[in-house]
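To keep things clear, I will list the structure first and then write my remarks on it.
Every protein chain of the complex appears in place save one, which is left out.
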Amino acid sequence: MNPCPTGIGATAWVIADGYIPPRSCGPEPEMTSHDSICMLNAGDTRARVEVYVYFTDREPAGPFVLAIAPRRAFHQRINDLDGPEHIPVGTDYCLLVTSDVPIVVQHTRLDSRQEANALMSTIAFPG
Amino acid sequence: MNPCPTGIGATAWVIADGYIPPRSCGPEPEMTSHDSICMLNAGDTRARVEVYVYFTDREPAGPFVLAIAPRRAFHQRINDLDGPEHIPVGTDYCLLVTSDVPIVVQHTRLDSRQEANALMSTIAFPG
Amino acid sequence: MNPCPTGIGATAWVIADGYIPPRSCGPEPEMTSHDSICMLNAGDTRARVEVYVYFTDREPAGPFVLAIAPRRAFHQRINDLDGPEHIPVGTDYCLLVTSDVPIVVQHTRLDSRQEANALMSTIAFPG
Partner (left out) sequence: MNPCPTGIGATAWVIADGYIPPRSCGPEPEMTSHDSICMLNAGDTRARVEVYVYFTDREPAGPFVLAIAPRRAFHQRINDLDGPEHIPVGTDYCLLVTSDVPIVVQHTRLDSRQEANALMSTIAFPG
């Protein structure tokens, strides 16, 4: 039944424009400003995902370790990463996402600093 | 006259950030919040397209089967998929789109939860 | 002095989500709702570009023929294409852009139907 038993995608992905807007308008948590990595593990094997966060003025943070079950979507707000550290708002960063099986990564930001929210999204760069 | 008689694109595409915003401002259906897959079949052969929807907490839904005539655009709101099931709003999902001939897939969301609409778009990931 | 004398990019590009929003808020022409193809010809040879427009219910229109001088940017609003025909607003379409030399194509929409404008952009799919 699975159309992609061995998965689809790549095992390394980069997002270069990371930024969590520091203010929000509208009901939490739905309209809270956030940066997200949206991932698909289409294959039949559990994915072990590691996220590294690069900053402008210090060594990278991470890895933040996530697990994605087979045939599952996994949307992770960067705001909510909390181990080994918390990513600060209002700070420029980049992300490297690695996985032991192929996944696909898309980057999306919701910015509700002003009264109507703005959105941006792109498929990440597959390395 | 057809500049691409054998088509252009790929036969598998992934969108990782699927989400239909659960509210809308403005006249329906034009300004209704929606997630869309926009597809081009540039070739001279009819495309049989299958859409699989992956969730965070259950097995995938689908395939939703679509047909795209030769040399035609086909923009499908995910809101409007209704067989074998309806995709719920306010729910994280991912999409796998397969085709028996090359097509191109672009993912676009219109979010009109707040007073002025937001847009995001990306070419999907070709597998 | 030219860092790319032979150009950079591809000779066929696809945009699958074409749509010119049928209304606008704000001063014309700057804030007029539009769909654009933004192109770079980085090489030292003039580019002959052909744009084909695919619809959901009729045969494609075009080619619309454009010329891009060497080492030049060229941003074309689809609203302003006028030969061999005019692209209607409020209509789903896809675009195929071909060139005799490598170019890069990015697709951007400004939607000012509601009071604050929305934007979306993606690098097109290189064929």
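Chains: A, B and C, in written order; residue numbering restarts at 1 for each.
One rule holds for everything that comes next: contacts are C-beta pairs under 8 Å (C-beta built on N, C-alpha and C of every residue); 3 or more make two chains touch, one makes a residue touch a chain.
Just so you know, these numbers come straight off a predicted model, no measurement behind them.
Colleague: According to the contact rule at the top, which chains on display are touched by the left-out chain?
Modeller: Contacts of the unshown chain, counting the full complex: A, B, C.
Colleague: Looking at C:Arg46, C:Arg72 or C:His86, which residue reaches the missing chain?
Modeller: C:Arg72
Colleague: Decide which residue listed in C:Ala12, C:Met39, C:Val53 or C:Val101 touches the omitted chain of the complex.
Modeller: Checking each option in C:Ala12, C:Met39, C:Val53 or C:Val101, the one touching the absent chain turns out to be C:Met39.
Colleague: Given the full complex, what residues of chain B touch the hidden partner chain?
Modeller: Considering the whole complex, chain B reaches the absent chain at 114-116, 118-120, 122.
Colleague: Take the complete complex as the reference. Which residues in chain C touch the chain that isn't displayed?
Modeller: 2-4, 8-9, 25-26, 30-31, 36, 38-40, 42, 71-75, 104-106, 108, 110, 112, 115-123, 126
Colleague: Against the chain that's been left off, what residues of chain A make contact? List them.
Modeller: 12, 14-19, 50, 52, 54-57, 59-60, 63, 92-94, 96, 98, 107, 109, 111, 113-125, 127
As a convention for this text, only the chains that are shown with their structure count from here on.
Colleague: Based on which chains are in contact, what kind of graph results: line, ring, star, complete or other?
Modeller: complete
Colleague: Angle of the rotation mapping chain A onto its copy chain B, from a C-alpha fit, rounded to a multiple of 5 degrees, please.
Modeller: 90
Colleague: Looking at chain B with chain C, do both copies bring the same residues to the contact (over half shared) or different ones?
Modeller: Looking at both copies, the contact residues mostly diverge.
Colleague: Grab the C-alpha centre of each chain and report whichever is closest to the global C-alpha centre.
Modeller: So the chain sitting closest to the middle is B.
Colleague: Would you kindly tell me how far, in whole Å, the mean C-alpha position of chain C lies from that of chain A?
Modeller: Using C-alpha averages as centres, the distance is 30 Å.
Colleague: Can you list the chain A residues in contact with two or more other chains?
Modeller: 115-116, 118-120, 122
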